[in-house]
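Everything on this sheet refers to the single structure shown next.
Removed: one protein chain of the complex. Kept in place: all other protein chains.
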């Protein structure tokens, strides 16, 4: 892993000025330089923290979090990132607010933003809604800023939408980069991004889509595998295909988990709901057809049960490169015999990889902090150097 | 708008020493100098923030918020104000606490205050209760401070009670001052504070009362208009009358919205519940008569429906001074055809004023911060000057 000075040198080589004052919606909105700059900054912030050097760039300011779905790790990662930079977290709890009392999104967006530097949003429940909501919020706060009601334009960090989960996929990617000793070692590696059986229903598509949309940018082969009927969004497949062509990698699809695992360097087996079914659910929800939603859920659970053999077993792991592929998951996983009777992964596989799995998760606070850093700091190289030189202790324990 | 140095000069001319270590309940508890000093400090804090200068005066300390009613903008305004000054927000969620388990108000008030510098309270639901509750809390923490259990005496900021909504009316007034280019330009201006129809029920009286109690202090005419039976508290009318006499303005009452709007420079059309009905509700609530409350609600909604013509329409707006009165609202508004079928204001009127409306709301964090600042800082002029001179960056982005 690179040290602070090496990371700073790397950062100097990238062109990333467009990140400044911009939002982060999808990884594929960003250039390769921009993505790599964020990786470098994430690792640099980590190096500083390891040396007990403060990375506070905010003396005051709010980081608003808006979660429209339950969350542990993303919520704490966002809080951790905000705190690391000096922002105070303020949750917008839509239940406690007057959002229900006729307030428009535009109004809420502006009313919470008078001193907000960043708004982190998780809205992954309905196809066609989450990303649109974040774009709307971004537009509305831009209008507020342009009109002079907001002193600063809070930037948006997508903490998971219906399409992409960039803080997850970027953490995953940085884990892979560091695991294999650098981007330069990824060329030709094979990643199996596969569906896996879970007894629960309706898990978001944003993780497999995020992986397909990002991992194809590093010269790797992304093998997307799922049972028939569990397709992801065609738009994202197109992006993956285009990336593979542009960055000298491969994007393949198969309905065989074995085929995907074969000689894979990395496996990422995970349940998700079929895109078409999620579209249907959104429509039913829009019509207030809750009986229809229940019926759909039952149908999907039934459909899932026909694929309980899609599990990351020890046998399957043997098919991977030297039987030692890096096992990845966004957590929490459905572990057979632990959190459910039959799930996504064998207990022995999961626990053999527990340390790398937690390490994978540990990148998320730094990735989020790096996104905010790049959105808010005019000259990231200079500011990082200043933090390093000032070396203000994070814990003043002497 | 005045610059920082002009504001500081203005501040030097006021006598405001009694604000120090005192609470903020009603605007009419405060002298004219005190009110204007708060305006000057609010604008000065804003100027500093615009220049990216930190206004942290607290290195640590808690700002307790206690909301007994839903809130978005006041909640976030209080959080923003606290953060701006360096205090950390801590919500007293009465549901999660042991308040229900036989704790007295005195006990809770002291137990949450060991390191609290300020307590912001919203308690607007019951006539005769909210203000009393805040006075009680103030007395109890004073006792705790006198007994030596509290190192500091947390001051109270009224975030809306049954009588007044000072953080709202002060934000509204500062908006008006800046909109018209200074207090000196307000003499003779006419404000129409009028009732307006809303399909919902029981909106607090504290906004019209706050406006009547404050706007009459600036040489303006406050024309209070409502249908018969929608009277506000007589005590507040008396205050408004007395203010008008003392400050060379006028306080008039009418049952005609047209009359109020005629030649008005400012209009503030907004629904509220009749004072007498709210008194009745408080009594029913006290007796645990929930059937009675339901019956009262039905009766009031029925009564409201007889006044759907009380709406801020385009036609009505034409009656105002040159047809261009400044439209104000505390938000959220009931917009006809947007948030309800028939409401307080026409869609076209509301959205024509969207920028000034949000600007009006944007003063609230600074007003609250200024209140706290004056409560906690011995020599505000000196401290503001020090902050300006030190010029510590709020965002250290270079």
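Read from first to last, the chains carry the letters A and B; within each, the first residue is number 1.
Going forward, a contact is a pair of C-beta atoms (placed from the backbone, for glycine too) under 8 Å apart; a residue touches a chain by one contact, two chains touch by 3 or more.
Because the structure is predicted, anything quoted here is derived from the model rather than measured.
Across B:112, B:177 or B:349, the single residue that touches the chain missing here is B:112. When the missing chain is restored to the complex, the residue among B:50, B:151 or B:314 that touches it is B:151.
When the whole complex is considered, the residue among A:21, A:75, A:321 or A:352 that touches the unshown chain is A:75. The chain omitted from view is touched by exactly one of A:234, A:288 or A:332, namely A:332.
Contact residues of chain B toward the unshown chain are 56-62, 88, 90, 92, 96-99, 101-104, 107-108, 110-112, 114-115, 117, 144, 147-151, 376-379, 382-383, 386. Summarising the interface, chain A meets the missing chain with residues 46, 49-50, 54-56, 67, 70-73, 75-77, 79-80, 83-86, 88-89, 200, 331-335, 338-340, 355, 358-359, 361-362, 364-365, 392-398.
By our rule, only the chains that are shown with their structure count from here on.
A separation of 41 Å divides the Cα centre of chain A from that of chain B.
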